[in-house]
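The complex is shown incomplete by one protein chain, all other protein chains being positioned as in the whole.
Chain lettering (A, B, C and D) follows the sequence in which the chains are written, and residue indices restart at 1 in each chain.
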Amino acid sequence: MFGNDITIPHLLIFFPLVAGLITFFIKKDASVKAWSLFSAIITLFISFASLYYRNNTALSGLAFNYEWLKYMGASFSVSLDGMGRLLTFLTALCFPVIFIATFKTLYKNPKAFYGLMLLSQAGLMGVFLSTDALLFYFFWELALIPVYFLCSRWGGEKRIPATFKFFIYTFTGSLLMLIGIIYVYLHTGATPYSDHSFSMQAFHSVSLMPSQQNWLFWLFFIAFAVKMPVFPFHTWQPDTYEQSATAVTMVLSGVMVKMGLFGVIRWLLPLFPAAVARFDNIVIVLSVIGMIYASMIAIKQDDLKRLVAYSSIAHIGLMCAAIFTLQQIALEGVMIQMFSHGINIIGMWIVIDLIEKQTGTRKISQLGGVSQKAPVLTILLVVIALANIALPLTNAFVGELLMFSGLFKFSFWYTAIAGLSIILAAVYTLAMVQKVFYGTTNPLTATMNEISWNEKMILSVIVIIILMTGVYPQPFFNLTKDTIATIITSFK
Amino acid sequence: MNVIEILFWFLSVMALGGAVMVVSSKSPVHSILYLILTFFAISGHYILMNAQFLAIVNIIVYAGAIMVLFLFVVMLMNLNADSEPHQKNKWILYIGGIAGGSLLLIIVAALKQTAAATQLVQMNSGNTGLIKNLGMLLFTDYVFPFEISSILFLSAMIGAVIISKKEA
Amino acid sequence: MPVYYYIFLAVALFSIGVIGVLIRRNMIIIFMCVELMLNAANLLLVAFSKMHQQVLGDIKPTAASDAQVFVFFIMVVAAAEVTVGLAIIVMLYRNTHSVDVNFLNRLKN
Amino acid sequence: MFGGVFFKNKATPKYWAIAGLVAIIIANCLELQSGEPFFAINVSNMLSFNSFNLTFIAVALSCTLLYFLLSGRDIEKVGANTPEYFALIFFVLCGVCLAATFNTLLILFLGIEIMSIPLYILTGSDKRNLKSNEAALKYFLMGAFSTGIMLMGIAFLYGGNSEGSFFINNINLGEGKMPVMIAIGMVFLMISMSFKVSAAPFHFWTPDVYDGAPTVFTSFMATIVKVGGFIAFIRLFENSFGKVHGQWQMLIAVITAATLFIGNLTAVFQQSVKRMLAYSSIAQAGFMLLAIFALNDTAKEGLILYSAAYSLATIGLFAILIKMHDYTIDGFNGLGKQQPVLAVTATIFLLSLTGIPLTAGFQSKFFMLMAALRDGHQHWLVLFAVLCAAVSAYYYFKIIQAMFFKEGSQDVKDHGSIALGENITPAFKLLLIITAVLIIVLGLFPWLITEWLHY
Partner (left out) sequence: MNNSLQIVWLIPFLPLIGFLINGLGRNNLSKTLAGLIGSGVILASFLISVYVFFIVKDGNTHLAHYFDFINTASIKVGFDFQVDQLSSLFLLIITGVGFLIHVYSTSYMQAEEPKDFAKYFSFLNLFVFSMLLLVMGGNYIIMFIGWEGVGLCSYLLIGYWFKNNDYNNAAKKAFIMNRIGDLGFLLAVFWLLAKLGTADYHEVFANTAKLTAFDITGITLLLFVGATGKSAQIPLYTWLPDAMAGPTPVSALIHAATMVTAGIYMIARSNILFTMAPATQTVVAIIGLATAILAATIALKQNDIKKVLAYSTVSQLGYMFLGLGVGAYTGAVFHVMTHAFFKALLFLGAGSVIHAMGGEQDMRNMGGLKKHMSITHITFLLGCLAIAGMPPFSGFFSKDEILAAAFAKNPAFWVIGVLGALMTAFYMFRLYAMTFQGKFRGTTEQEHHLHESPAAITFPLIILAILAVIGGWIGIPEIFMQGGHRLEAFLEPIFTQSNVIAAKHEMPHVTEYTLMAISVLAALIALVYAWNKFSKYQKTSTEEAGIGKVLANKWYVDELYEAIFVKPLQSLTAFLTNIIEKNIIDGFVNGVGKAVNYGSRQIRLLQNGLVGTYVLLMVLGILILFIIQLFL
């Protein structure tokens, strides 16, 4: 059915998909965890292979096309470029990390939980790999549905309305994008079998009138902005993060928000250059406002998850602003930051999860003195927290440095204002560290124990990735060079 | 003004008057009788237009069979002016009247300006309306719809039976 | 006779039927008003058929008869409809002892 | 040509019906394959058979087959007159086929009446139930009213047609603005067709009738009959008024917008799933109206696809709904635990209705949007449509939430089961799964249906 060889991109999509489907039919609950962890690790290896065989086009799926809806010009075409490799690697890396970190958590109906997790992984992979607009939209939604179930089924008390808001919000956004996709499709050139084509090349070579671009831009942008989320489309995020199970939150924040950024880079920028040039100021202003705004709100948060959620909004805001500067240096920063942000925030969630599991609370005001009981946890957390505020030699520094310099080239004042978020980030992060980890213990935290070896291990892995990326980020630049070059040339 | 015109006006007034009385009379039985009157008037129009077959069918089927059926039902239910449900809400009366009236006005106003409306109707001549011609047509060209209408009747029969049958 | 008169007459009958449906509450009378509407259509069809015959009589003799056959079918259908409709009304009357349509408001919102 | 087949089913129960249906489907498909009529009956050019009609009939018949298989037992439960019910359903089906193939207004009229009259009876078939009676009467009165409107339309159309013909592709429109007489007829016809497909503001009968009718017949009404109406609608307007599309597009746009708005918005607040599905059928009709709005090849492909997707999902949902004790949304609480197969398949149906990718519902909505955008006018309507689709997610997902994320109420726990367990046979589950799989297969490969159109 799939014509010629199965390539790495296919494996990346179909392996988790099949594994996820199998998960639903595993009889014993105990083996579900092992199986899903195993399959996630296999996926990670496949992803490693994709990094290794970088110059092998046959394996990267570039040559491959399955005519899916022939008469509509849609095909099942997937391929890997630098950004795709980076993000699929992030996806592949996150899932085993999440599984290990939450290995001890007992879920009701684990079959469904792990099955849905793997399905969402498949969806995410598909988003990052597809080079066909319709396929992209397919995966875009497919990543959402399992997550919707995950969020609604497992999590806090108010999870159902929170998730519902999230779902409706993103669904509305993506429907708008669907209109945009169809509209652009109707302006593409003909293929041998159809009047128009959904392929990425066809989309990228469409030339639209500026007036058309102007409203199409917003259709796409709102979809991506909701996903990222960019101020003022962000209100679903803290609620959802707060209410859903931590493993799901990790997927949401670690990988799913990248879908929005990815979408902007892969689809929005090449499609609507004139509109981008026209609206870049608005988007950047929104992003910058969002950075400051979210940082300020983060200061006020008492719930750890909400705090991290708002801090994530601030970080994403910077990435969004950086993308729209269209500066090469900023895009380079965005690439590495997409990866770093995923790693860092998952680290934060793991720590929060560990604390919550032991003390039963996430309220900052109810915690304190954790470092006396769990010094290793504290050290690892501090590194992650420092990465969160982009301290040099952590991974986030490199990205932020580049993004800010790109933003600076765009406008001094935006940079200066956005830069305030650096300070505010320090304010809320350090306040959190201080209140939760330092100070004296209280009855809730007095009974805490040091974390177990596998938790130590997984956090250490994260910390090592943070530091390695921070000290030697070059591999990421090499990896994503081609993507950036493509974007930059398309704007010249 | 020739006979045809006089007849036309007479029948028209009869039809409209009957129709108005159908709507406005208190007793259902009166309504039915006025409706029959209207149907007669319409049949008169048919004859006027030399559509004799339809005129006859109209009287036999409509005025004869259908309206008698109505009459039976009304009798069966023992309905009269006292048991008639009154429209309590006066506004409905006004709004209903205005709405129906404006429907008339709109269509008439739209048609008034057009040339098509001034075409003439062939009166009291032509042989298309004769039973022979129509019968030929019905059993040649229109045999398929004719067969199909048998299904319609069948279903109506079955339906009437199902609905009226006492539940076992 | 200009066809305009017939159109006016038919539309007037139709409108009276509509008004009747709107303002009456007795379901039998409402039903009768519907029949009035059907007859208005019949009248109109016959009028148009004769109009076409005037114009197309020689070129296309079936143009007029088509409409009259149509009217015949309408009557057939109307008869069938009346059967079913009255059956339903009778059934309802047996259950509720009322012919008031406003009595029927269990299903709403 | 189908009449003969129906008769032999009259006295036979379910199995005969199914067998007969299979036979028709096979005949139909063969005909579709070969392009040659199977039986040669002289219909004086009053019916037209082409790939579009036949594909639709195949879809409608297949859905009916599925409907029989899924709900056959429940038909038997409605009353004592089981064979008659089957016969009536076949009559309706005959009407649907006529409505799909008509070539003259006469057949359209007859087809629509044959569709409607048995339905009035089926609606009222639960004779002891006042709601059923009431629904039947409302349906009947309003149906008759719309018949009157339709006849006026036909009369005006005939009058305005200088050819003096009832053939739908024989209307002499000429260039420029269409004659007033034809315009009046067109509006009347549009109104009556809108009534049949329950488009706003002529939808008022729909919720009450769907709610009041026995659920098993609602399922039939809401799916096959409704899409039959749509096929008639699009065929009539494409053939008769396709040339002056631009002159009435605004009208249909208004109707579409109103339908989408009212259907979706009203569905939000419903507590009864049955009633909610009634409103959702209005909302879905709004989407299908986009096909008539666009009136191009994509629209036709999409409409067929939509018919299949919508019918499959709705039939499946109703089949599940029939098995429930409690028709309110709360009645679904905890179904996911008790009957996972039912819950999962119901979820797929609901996702399909919402229009989530991977389901047929997405593909059909996608075709509709594409058709409307390809038309190139009135982009606001498309935008409005997707916003309404977003609203629709709101109420569809309420059921999903109830099934999976909420605990069953105490009452249900006492009762023992949410659904009538004895009715849920393995065969039933298997059929549901097949339906769900069909939906997903169509979602992935919509050309399985649309390609028939290119023969």
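Definition applied: a residue touches a chain if its C-beta (ideal position, glycine included) is under 8 Å from a C-beta of that chain, and two chains touch if they have at least 3 such contacts.
All values derive from a computational prediction rather than experimental measurement.
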| item | value |
| --- | --- |
| Chain not shown, its touching partners among those shown | A, B, C, D |
| Residue in contact with the excluded chain [from A:214, A:328 or A:366] | A:328 |
| Options A:50, A:75, A:340 or A:371, residue touching the unrepresented chain | A:371 |
| From D:113, D:208, D:301 or D:375, residue that would touch the chain that is not displayed | D:208 |
| Candidate in contact with the missing chain, chosen from D:24, D:262 or D:431 | D:262 |
| Among C:3, C:18, C:51 or C:88, residue touching the chain not depicted | C:18 |
| Chain A residues that touch the omitted chain in the full complex | 165, 168-169, 232, 234-236, 293, 296-297, 299-301, 327-329, 332, 369, 371-372, 386, 391-393, 397-398, 401-402, 404-405, 407-409, 412, 415-416, 419-420, 422-423, 426-427, 430-431, 434, 437-440, 471-474, 477, 481, 484-485 |
| Interface with the undisplayed chain - residues on chain C | 18, 21-23, 25, 30, 101-102, 104-109 |
| Absent chain, residues of chain D that touch it | 138, 141-142, 145, 149, 180, 183-184, 186-187, 190-191, 195, 200-202, 204-205, 207-208, 248, 250-251, 254-255, 262, 265-270, 391, 394 |
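The rule is simple: only the chains that are shown with their structure count from here on.
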| item | value |
| --- | --- |
| Centre-to-centre distance between chain D and chain A (centres being mean Cα positions), rounded to whole Å | 41 |
| Whole-Å separation of chain centres (CA-atom averages), chain A against chain B | 70 |
| Distance between chain centroids, defined by C-alpha means - chain B, chain D (Å) | 32 |
| Per-residue overlap in chain C, given as positions that touch at least 2 other chains | 3, 7, 14, 17, 31, 42, 47, 49, 51, 55, 64, 66, 69, 73, 77, 80-81, 84, 88-89, 91, 101 |
| Two or more partner chains touched - positions in chain B | 107, 111, 116-117, 141-142, 145, 149, 152, 155-156, 159, 163 |
| Of chain B, residues touching chain D in the complex | 107, 110-111, 113-114, 116-117, 141-145, 147-152, 154-156, 158-159, 161-163, 165, 167-168 |
| Of chain D, residues touching chain B in the complex | 3, 6, 41-44, 46-47, 79-81, 84, 87-88, 91, 94, 98, 106-107, 110-111, 113-114, 117-118, 120-121, 124-125, 127-128, 159-160, 179-181, 183-184 |
| Chain C - residues contacting chain D, complex | 3, 7, 10, 14, 17, 21, 27, 30-31, 34, 37-38, 40-42, 44-45, 47-49, 51-52, 55-56, 60, 63-64, 66-67, 69-70, 73-74, 77, 80-81, 84-85, 88-89, 91-92, 95-96, 101, 104, 106-108 |
